[in-house]
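Below are the structure tokens for one structure; questions will follow.
One protein chain is absent from this view; the other protein chains keep their places.
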Amino acid sequence: MTRLLQVRSLDKRFGGLHVTRNVSFSLAEGERLALIGPNGAGKTTLVNQISGVLRPDSGAIHLRGEDVTRQPQAGRVRAGLARTFQITTLAPHFPVQRQIELALFERERLTWRAWRGIDRYPALQAEAQELLARFGLRRHAATPTQDLAYGEQRLIEMALALALRPKVLLLDEPMAGVPKGDGARLLEALGALPRELGVLLVEHDMDLVFRFATRILVLAEGAMLADGTPEQIRRDPKVRAAYLGN
Amino acid sequence: MNTMTLLRARLEKAGDASAPRCAPPWRAPLATFAIGLAACTLLPEHAGLLTRVFIMAMFVLSLDLAVGVAGLATLGHAALFGVGAYAAGIFALKVMPDPLVGLAIGVAAGALLAFASGAFLLRYQGFTFLMLTVAVAQIVLSLAQKARDWTGGDDGLSGFSVSPLLGRFAFDLEGRVAALYALAVLVVAFYMLRRLVDSPFGLAVRGIHENRARMAALGTPVYARLLVLYTVAGAVAGAAGALSAQTTAVVGLDSLSFALSAEALVMLILGGAGRLAGALVGATVFTLLHHTAASINPYHWLSVVGILLMLVVLVPPAKVWPWLRSRLGAKA
Partner (left out) sequence: MSTLANILIDGVAYGMVLFVIAVGLSVTLGLMRFVNLSHGAFAMVGGYCAALLTREAQWSFWGAVPVAILATALLGAVLEVLVLRHLYRRKELDQVLFTIGLSFLLIAGTNALVGPQVQLIPLPPVLAGSVDLGFRTLPAQRLLVIGAGLAVAAAAAWTVTRTRFGVWLRAAVDHAGTASALGIPIRTVQCVSFAAGAALAGFGGILGAELMPLEPYYALKYLVLVLVVVAVGGMGSIAGSLAAAVLLGVIETASKYLASDWGNLFFFLAMAALLAWRPNGLLKR
């Protein structure tokens, strides 16, 4: 199996706070890796370092064999990384279709083009509409993203990440803030993710984690506590003590 | 088989009714040209005022690009206007009086300053960025004051004139050629900017304005895109400055002043930022108002502007000009 993502000895401090302690793990093609841990364990900070929002103090990050530790976000996206945000991060006034089209234009490296209008790229418009249809959002094509229901906005987060046709997908709490009932379409989407994609999922919802993940990483106080199959994690006494409780 | 394909086509079309569409880029500029031409023909005795309106409209258009489209709130935009003006004036004085070459020089000067200052400024955001734009503009102003051999210092630059446009149309004393020249340049610039804003580049820049973090996560080289946009804004501002120099045959330090930057911002907000057409409306309304109020005590004019500003914030123009907006551009 190819190693899509390799994180080696990642370490970071915020002043006196040691937020990431010597974290190492790898993600293979087709793997569904869940990252869990109590609040404040440093999960989002870790995701931010992998996606390039934050710089680690030491350690290395390799994406499909390429060293991306020094690269800014744009470089990592080009190398095949995509992420969603825990707090919905969309262009609020953009119609939904335009937001998706923007992702497609970026993927095709067309955003340096300043003359031909965006309506003159029918192939990309069709792809955007197809993606919207896949997520059941076709009828909202012209609605500003901020006018959508929260659950639907979370769907767009995922649609945007998938629009980039990534090799590695980082999902930062995709179900965060979505009421139990509305999560069905999101769960569907998670289940329908491409087979070859390597997925790192940060989640608090344990049902989802144990259903979805092929492997689980447990983070506590910035350090890796355990790394194993769902069964191994479920039985690990350290994990139970630190997190799963009873 | 035929009925199926026909049905599918019709269904697809119906589905597309909800898809967002951009307005054709030539519509608003054409309307501007028509209105401007009508004004020049019907009010030939106000050619000077119309010229000023067209030049200000172009300057505020460039400001809208930076502030409204890209979200780069700046209070130093006059620097880009002023360098264009001085460059065109000095060029006419020392090299050659051809207006179109002078215009190109003004464009280049504005673009160059925007590129150089933008490379530094765009590393910062928000209030810090705003204050640094003020600093850059003040530094340019101080340098212009110091370099009196070139700029004339406090006395300003004068004594240059421009040769006939395209070799045939001499700038007449009534100012009609000047007005049409300014209008033509304005319309061309407006057209190019409309295409830019509705292009993939423009979409990306608007995306950066609305949510920088999202754009970075999509792989956009944010800094590079903003720098190019700022340079284009500088080019347009420089062109407006060059026009000002060529049509009035004088360039003063006020073309680099903080007051001009602030005034342009007021004009932009009056008309509504972000859709380009608002810049034209705001510039026109404000310049005409200022002209009619010019005879009044400057302090009274100041209170009028003050009240206007406070009103505009409390009742945004977006609600006052809706019909104008739906005419001149659909929501992207």
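Order of writing sets the labels: A and B. Residues in every chain begin at 1.
Keep in mind that, in the parts below, a contact is a pair of C-beta atoms (placed from the backbone, for glycine too) under 8 Å apart; a residue touches a chain by one contact, two chains touch by 3 or more.
Here the structure is a predicted model, which is why all the values come from computation and not from measurement.
Asker: With touch defined as in the header, list the contact partners of the absent chain among those displayed.
Answerer: B
Asker: Given that one chain is not shown, which residue among B:73, B:184 or B:227 touches it?
Answerer: B:73
Asker: Out of B:41, B:128, B:161 or B:292, which touches the unshown chain?
Answerer: Of these options, the touching residue for the absent chain is B:128.
Asker: Which positions on subunit B touch the chain that was left off?
Answerer: Its contact residues with the unshown chain are 67, 73, 120, 123-124, 126-128, 131-132, 134-136, 138-139, 141-143, 145-146, 258, 262, 265-266, 269, 299-300, 302-303, 305-310, 312-314.
Everything that follows uses one rule, which is that only the chains that are shown with their structure count from here on.
Asker: Let me have the rounded angstrom distance from the C-alpha centre of subunit A over to the C-alpha centre of subunit B, please.
Answerer: Averaging C-alpha atoms per chain gives centres 40 Å apart.
Asker: Which of the residues in subunit B end up touching subunit A in this complex?
Answerer: Within the complex, subunit B contacts subunit A at residues 15-16, 18-22, 25, 195-196, 198-204, 206-207, 210-211, 213-222, 225, 228, 331-332.
Asker: Can you list the residues on subunit A that touch subunit B in the complex?
Answerer: Subunit A residues touching subunit B: 51-53, 72-74, 77-78, 82-83, 85, 89-95, 97-99, 101-103, 105-107, 110-119, 121, 125, 129, 138-142, 160, 164.
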